[in-house]
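Data block below; observations after.
What you see is the complex with one protein chain gone and the rest in place.
And now, chain A:
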Amino acid sequence: MTDSATRRATHTMIGIVILAVMLFPVYWMVNASLQPSGNTLTAGFLPLDPSFAGYRRALSEQGGNLVTSLIIATGTVVLSLAIAAPCAYALSQFRSRWVSIGLLAILISQMIPGIVIANALYTAYERIGLLNSIPGLILANCSNALPFAILILRSFMLSLPPSLVEAARVDGAGLFRAFVAIVLPISRNSLITAGLFSFLFSWSDFLFALTLTTKGGIRPVTLGIYQYLGTQVQNWNAVMATAVLSAIPAVVLLIAAQKYIAAGAVGGAVK
């Protein structure tokens, strides 16, 4: 063993310790969700006698809300990508002074607090009947997903050579057809990245779920957890089981699409 090999092994050990500290709350969430019902906060460090009572309760009480969240998040992905992709292409390939104006507008949009949007959308939705509706929440969630998707897609499409589309145009394809047939397939990875983030943004949304729904009816799972916290913190196992179920998309995306996620975090913020 050389010195440097020992040092690298030490670094790996330190790295594992750092990760263990940072992810302890996530472990604790899983651990607490596997406790038998009652006040589960007395849980030991290991779920030696795991019980699925919390999950049974979570699924029966929050199962519908999980489906609602899934529908809203999927809708947000579809709508925001459909709107963002052509716009990102325009902002990356068209020559116009409007391009920099558009980019400035997107950057400014990131400064606008969600509560401002909620205030205004509530009054508008109240009038046009979109309160307590899935389309209303999908639209509101696009305020998180859309600017981000445009920036991610544009930063990729900037690297496309104009000749790519020109070639198809010579063959007589219209601009839009060339976009669908050539640009979109090539942009697959960036579409996946933007789609993943749109899904996560929408799935995690709490502010719009809280403000744009009134009693009963449509209730995303984030709101379900919030109401658990307000009313029955005695049943920690059900609360934590719901939290674990709500964390699944984040975990799946992190494991299945690691490189896209890191790329998205950097691309959306800096580019």
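Points to keep in mind about this one:
Here is the rule we go by: a residue touches a chain if its C-beta (ideal position, glycine included) is under 8 Å from a C-beta of that chain, and two chains touch if they have at least 3 such contacts; residues count from 1.
The rule we apply is simple: contacts and distances are computed from a predicted model.
Of "RagB/SusD family nutrient uptake outer membrane protein", "L-lactate dehydrogenase complex protein LldF", "Sugar ABC transporter permease" or "sulfate adenylyltransferase", only "Sugar ABC transporter permease" is the UniProt protein name of the chain excluded from the display. Between the chain not shown and the residues A:P36, A:P50 or A:P86, the one that touches is A:P86. Checked against the full complex, the one of A:I134, A:L160 or A:L253 touching the unshown chain is A:L253.
Even with one chain removed from view, chain A keeps its contact list with that chain: residues 8-9, 11-12, 14-16, 18-19, 22-23, 25-26, 28-29, 32, 39, 41-43, 82-84, 86-87, 89-91, 94, 98, 100, 102-124, 126, 139-140, 142-143, 146-147, 150, 174-176, 179, 200, 203-204, 206-207, 210-211, 222, 225-226, 228-229, 233, 236, 239-240, 242-243, 246-247, 250-251, 253-254, 258, 261-262, 265-266, 269-271.
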